[in-house]
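One protein chain omitted, others in place.
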Amino acid sequence: MAITVKFFASLRERMECEGVAIDAQYARTIAEVWQQVAGGEPLPADLLMAVNMEYAEPDSVVQDGDEVAFFPPVTGGGHDH
Amino acid sequence: MAITVKFFASLRERMECEGVAIDAQYARTIAEVWQQVAGGEPLPADLLMAVNMEYAEPDSVVQDGDEVAFFPPVTGGGHDH
Amino acid sequence: MTIEIRAGAFDPWRELADFQQQMTGKCGKYGATTVFVGTMRDFNEGDEVRGMFLEHYPQMTEKYLEKITLEAAQRWELLDMLIIHRVGEILPDDPIVLVAAWTVHRAAAFEAARYLIEELKSRSPFWKKEWLPERERWVIKNTPAG
Partner (left out) sequence: MTIEIRAGAFDPWRELADFQQQMTGKCGKYGATTVFVGTMRDFNEGDEVRGMFLEHYPQMTEKYLEKITLEAAQRWELLDMLIIHRVGEILPDDPIVLVAAWTVHRAAAFEAARYLIEELKSRSPFWKKEWLPERERWVIKNTPAG
């Protein structure tokens, strides 16, 4: 099962890549996709995730051809916080 | 005691004048100024009044040289009501 | 902090651009700007409105608007404020009023702009007379915060 995985912002820097295409033979959920790409690092509690550009949860099921993204809390909008 | 009296908006139209300078010999409060200029008409309940361009009440005391204004509820701002 | 009563038409976006260009000492200091523009509609209370006359009480109006900007400055940390209010003959689609607040944080900008327009509408001495197709009428009252 082909899954495109993307990383953004500080996570992209930490993973030292923007993303990776994987053959997720055993991964059925986002959490399992994370396990496959993160080299054993547990899923950070504050990490956000999306499947095909919709917010999703760790136990959301992935399907062949999906784009899965992992990223830190968002900080858009003005500089007014 | 010289008092300048001003009327605005629908009241100005109804009084058929923008204002009047009176010698308020017996008027000590705004309500008494109204009595002197309004020809016996009772002070309308929703009328607003000001002395020297500050909002005032019917029993506010007037002094020689004061400018007293009477006007209906205000309707400024956008056309967004 | 600027308050202006205008007898002629104004372009709110142009005014904001010009005003902000003069805020030179404040560049990089404000993070949030909230603007409210009230515009003349071509209908009101179910009737077609072709125009209107906006009367005010010269000097008292300015004085009252100053008072509410000072009150706002006490309640919120404001870097600047701008109020422009039209008087005289106004046609549909003309801007009537502009209020703007510049702050560090966005909550203050929203709250101050809202405060200014609500206080302006409820107490500042302006009166609208609308021109309907067959007659004129004074607008009786502003509905609160509707």
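Going by the order they are written in, the chains are A, B and C; count residues from 1 in each one.
Simple rule for what comes next: contacts are C-beta pairs under 8 Å (C-beta built on N, C-alpha and C of every residue); 3 or more make two chains touch, one makes a residue touch a chain.
Since we're looking at a predicted model, the values are computed, not measured.
Participant: When the complex is taken as a whole, what residues of chain A touch the one chain not shown?
Facilitator: 6, 8-10, 48, 50, 53-55, 69, 71-81
Participant: Just the residue numbers, please: which parts of chain B touch the chain that's not shown?
Facilitator: Touching the chain left out of view, chain B contributes residues 78-81.
Participant: Across the whole complex, list the residues on chain C that are touched by the chain not included here.
Facilitator: Given the touch definition above, chain C has residues 11, 13-14, 16-17, 20, 27-43, 92-93, 104-107, 109-110, 113-114, 117, 145-146 touching the missing chain.
Definition applied: only the chains that are shown with their structure count from here on.
Participant: If you connect every pair of chains that touch, what shape comes out? Choose line, ring, star, complete or other.
Facilitator: Looks like a simple chain-to-chain line, open at both ends.
Participant: If you tally contacts for every chain pair, which pair is highest?
Facilitator: After tallying contacts for each pair, the winner is B-C.
Participant: What is the distance, in whole Å, between the centres of chain A and chain C, each centre taken as the mean of its C-alpha atoms?
Facilitator: The mean C-alpha positions of chain A and chain C differ by 47 Å.
Participant: Using CA atom averages as chain centres, what separation in Å is found between chain B and chain C?
Facilitator: Taking the average C-alpha coordinate of chain B and of chain C, the gap between them is 26 Å.
Participant: Residues touching two or more other chains, restricted to chain B: which are they?
Facilitator: Correct list: empty.
Participant: Please output the residue numbers of chain C that touch at least 2 other chains, ranges allowed.
Facilitator: There are none in chain C.
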